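Take this structure first; my questions come after.
Only a single protein chain was left out; the remaining protein chains are all shown in position.
The first chain written gets the first letter, and so on, giving A, B and C; residue counts start at 1 in each chain.
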Amino acid sequence: MITASPPVKETKNYLNNEKGIKSWLLTGDHKRIAILYLISVTAFFALGGVFASLIRLELATPAGDLLESNQYNKVFTMHGILMVFFFLIPSIPATLGNFLIPMMIGAKDLAFPKINLLSWYIYIVGGIFTLYVLLTGGVDTGWTFYTPFSTSYSNGYVIAAGLGIFINGFSSILTGLNFIVTIHRMRAPGLTWFRLPLFVWAHYATSAIMILGTPVVAVTLFLVVLERGFHIGFFDPAYGGDPVLFQHLFWFYSHPAVYIMILPSMGVISEVISTFSSKKPFGYTFIAFSSVAIAVFGFLVWGHHLFVAGQSIYAGLVFSVLSYIVAIPSAIKVFNWAATMYKGQVRLETPMLYALGFIGLFTVGGLTGIFLSSLGMDVHLTDTYFVVAHFHYVMVGGALLGYLAGIHFWWPKIFGRMYSSVWSKVSAALVFVGFNLTFFPQFLLGYMGMPRRYHVYPPEFQVFNVLSSAGASVLALGLILPAIYLTWSLKHGEIASANPWGATGLEWQTASPPITENFEVTPVVTTEAYDYSTQQEVVHVG
Amino acid sequence: MSDHSEHHIVPKRVYFAVFATLIAMTWVTAWVSTVDLGRLNIFVALSIAIFKASLVILFFMHVKYGTKLTKMIVLAGLYWLILLLFIAMCDLWTRTWMGVPGR
Amino acid sequence: MTLEPKSFQLFPEQASNFAPTVDALYTYMVVVSAFFSLLVAFLIVYFAVKYRKRPGQGIPAPVNDHSIGSMILEITWSVIPLGLSLVMFAWGASIMFHESRPPKDALSIYVTGKRWMWKIQHLEGAREINELHVPVDRDVKLTMTSEDVIHDFFVPAFRTKADVLPGRYTTEWFRPTKVGAYHIFCAEYCGTKHSGMIGTVYVLSAADYDAWLAHGSGEGSLAEQGESLFNQLGCANCHVKDGHGRAPNLYGAFGTKVDLSDGTSVRIDESYIRESVLYPQAKIVAGYDRIMPTFKGLISDEGMLKLIEYIKSLGNENGANAPARNLSMESPDLQKTGTMAVPMSEMKAPAAAKTTSTEKKQ
Partner (left out) sequence: MASHVVAHKPAEHEPVNTTLRHHFASDEQQKDAATIGMWVFLVTEIMFFGGLFLAYFAYRQAYPAAFASASGKTNLWLGAANTTVLICSSLTMALAVHAASLGKKTLLVIFLVLTLMLGGAFLGVKAYEYHDKWVHHEVPGAHFECEGCDDAGHAPLFFSLYFGMTGLHATHMLIGFVILVILIVKAQKGEFTTKWYTPVEMFGLYWHFVDIVWIFLFPLLYLIDRSHTGLK
């Protein structure tokens, strides 16, 4: 299907209007910064993936024969840190969000372009710290840095790792700040809040969490660094410090952080489902407000990570009931997506396949979260592989599939090229099958009682672990394929039109790839959101 | 598309009035702390501090004359601070209720 | 009886009083989740097929009917899931409350987590590493602390787990219902050999347990060792038996509430004793001044357990020691849990202690 398209006259766009490394490294253009992020985020994802495969290889056998104990601990810590802080949190907001939000609201750029570039540089500096930790010996505290192990007993590079994440936190703070001000103050004339695409609503809620949560983990990790350096006694029981206080401060951010990871994906899914059903999303206001509700309620539930940690049972009671309430907006979203397809004209293009995969897997991930919110069940399940399976269903099945759906949906707009739809569908199927084979057995392992972060395990758990490792290889293959056919499409992909999928939204009304100013003239919005009736005939059939 | 942002110039006497109140409040709270109010001590000190802080926010930082959005952001920030402090302290306060260590 | 690897299983063995209820709740949750997952999966596949874009299908007409929003539908798929999940909440909360209240007469065992081993201490003096022998059909209460980082005493077969915190005591209790050997895992990451910090719980029949206990270590019960430590450290000089010394009377004081100098009151339990030994001036009993020196660094964690056990064993006013051993197996009438099982000494003590601390105040 890949036809080497004839070299068309190069129109002026944001990619070719300036050349040279300086034009990329000192750019103020939100689109170029998005591509800088795209490259760095993908690099960190690949690195995190390498550690993931190391873990799965190690766990194929009950005895620890591939890695030593502390090597394994450093590997799963690096996998955690790289995936959480350097891929899942920045992935969609910094790449797709940076690229699309100004275009979706008809603006020329974000409110503070220089701060946007600063955010990328801070992300790179944080990454350098983490790579330094990786190259000089690694850190073995887990991505959660629980004290007093991280402050007094770990002999890994905790200070450098803590500073790396501390610095990286400011990158997402600045991105959040930029989005909030842009969405509030730079919308095109006529673009009221309820005409905004749901992608923008989701990023508005995500930015609120970034702003309100990230500083708390910044100060927490700063205190861990201080404690490890100067023994200030905050979290050290020898001085009367309380390790559970660290867990409160850490999870106050880290639970909303999982909503930072999933909300942007939900925004992408709302767009993709609506476009490929050629229908206005079902219950637009409910989906929009459920994003905000998730952001607000997300801050009230962090105690469900501390049910067995020595937290008082009365506090546990409150956190448990609030954790059930925060699950409702997610349920509303899932049902609304399904209802959007009702009476639509569904086209199963690659983004739609990823979106349907998202809905299926995110539902399972969300429902297993309900298991862990109940006090009695959490006592048995916490810190076992059930939790590992739960958050991978939500992170890989949810956030990663949302990211892939978004990349495949807006790729023509970003690079002006179409990718091979056959290969992309094959890779989507591989990802779906490989993912389920990897993580579903872990639910069963979890209930059997296999604890998390175990390098050696009793032989009766081996059957499920071997299944899981087999699935991991299929998933790895499924994730390598997009890297290949997407980069291939940059040179040899079919030239994309302005609106290849027949989508609504201001970003589809300008050229692909767009000019630096996004729009020749600032558009004025006069119609409701997702009005497919005014579309011209869909040009591209998959 | 935004309600008018302030061009409104705050008269100088407002600044001096707020300044005088702040100074007075500082010395009041310092003096009050020497009186033994037992558990009330912290509430009195905190309410004075909150009053002083709101004076600074409203007048020195022009939030009183600012846009609705600015006021909303200020309130959201303070609300989330209280959220963090109150809910975390709920756990610390109720740790001994059950009478069973660690529960 | 060794821990032979079992054949293929989906559930760990149900070996404690909590296991059946937790498994029942798990089954309920699996059923509800499976229903909703399959429902959603079916819906999206069905709609994808039924409403697929036919070739030549025109541009969709503008639509503003029930197909893009309906308040009733939104309410139903909010209220029903909330209702179903609040059942999970209530059921789970009741299990946890039951797990948080160890019965009064439970067999008390001390567990100390130390990087990468479990040190277990029975009242009768028996000590074990990574092994726990308990009688079947008897409530067992573990009082746990850690000497370094946070660990977690997890027995999948009993469905119970509780973090083991340094500097604090945490409690976990269960009643084994099936004789056998079960895994102990450390379920909170604690460093290099976290995956090696495992052990085995041996649930023995009543007779086997007594036989095992009989050949325990000869150093005498925990309380007796505590008494020698109590005298050796000079605590007896101030904590005099009849309460006229410069420090509060400890006889029969354990478990009672006592007023502090700053007006608040605290229950004398393991945590208060530990804090008062390490940080004596933190919570001074009303009517006494701050003269007690700190013993921080002088007493090991085992020593602290012995002192606590000794103070617990200081029965009532006239110094008659409550039986240092746990309620022996022979007296069947005390085996039942519930209020009936409260031993006589516990009954009288609180009243006595109340008077001593109040008369001290005048």
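Here is the rule we go by: a contact is a pair of C-beta atoms (placed from the backbone, for glycine too) under 8 Å apart; a residue touches a chain by one contact, two chains touch by 3 or more.
Quantities reported herein were computed from a predicted structural model and do not represent experimental measurements.
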{"item": "Chains in view that touch the one left out, judged over the entire complex", "value": "A, B, C"}
{"item": "Hidden partner chain, residues of subunit A it touches", "value": "107-113, 173, 176-178, 180-181, 184-186, 189-190, 195, 211-216, 218-220, 223, 226, 230-234, 239-242, 245, 248-249, 504-506, 509, 519-531, 534-535"}
{"item": "Residues belonging to subunit B that touch the chain removed from view", "value": "2, 5, 9-10, 12, 15-16, 19, 22-23, 26-27, 29-30, 33-37, 41-42, 45-46, 48-49, 52-53, 56-57, 59-61, 66-67, 69-70, 73-74, 76-78, 80-81, 84-85, 88-89, 92-93"}
{"item": "Residue numbers in subunit C that touch the chain omitted from display", "value": "262, 278-279, 281-284, 290, 294, 296"}
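The definition used in the following text is that only the chains that are shown with their structure count from here on.
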{"item": "Pairwise touch network: line, ring, star, complete, or other", "value": "complete"}
{"item": "Two chains joined by the most C-beta pairs in contact, as defined above", "value": "A-C"}
{"item": "Centroid spacing, where centroids are CA-atom means, of subunit B and subunit C in whole angstrom", "value": "41"}
{"item": "Computed distance of Cα centres, subunit C from subunit A, in Å", "value": "37"}
{"item": "Overlap residues in subunit C, where contacts from two or more other chains coincide", "value": "100, 162-163, 165, 168, 170"}
{"item": "Per-residue multi-chain contacts in subunit A, two or more chains", "value": "244, 310, 313"}
{"item": "Complex interface listing, subunit B residues touching subunit C", "value": "38, 96, 98-103"}
{"item": "Contacting residues of subunit C [partner subunit A, same complex]", "value": "5-12, 21-22, 25-26, 29, 32-33, 36-37, 40-41, 43-45, 47-48, 51-54, 57, 59-63, 67-70, 73-74, 77-78, 81-82, 85-86, 88-89, 91-97, 99-100, 115, 148-150, 152, 154, 156-157, 159-163, 165-168, 170, 183, 185-196, 198, 279"}
{"item": "Touching residues on subunit A, where the partner in the complex is subunit C", "value": "64, 69-70, 73, 140-142, 144, 146, 148-149, 152-154, 237-238, 240, 243-244, 277-286, 307-310, 313, 316-317, 320-321, 324-325, 327-328, 331-332, 334-339, 341-348, 356, 359-360, 363-364, 367-368, 370-371, 373-380, 382-384, 444, 447-449, 451-460, 463, 531-533, 535, 537"}
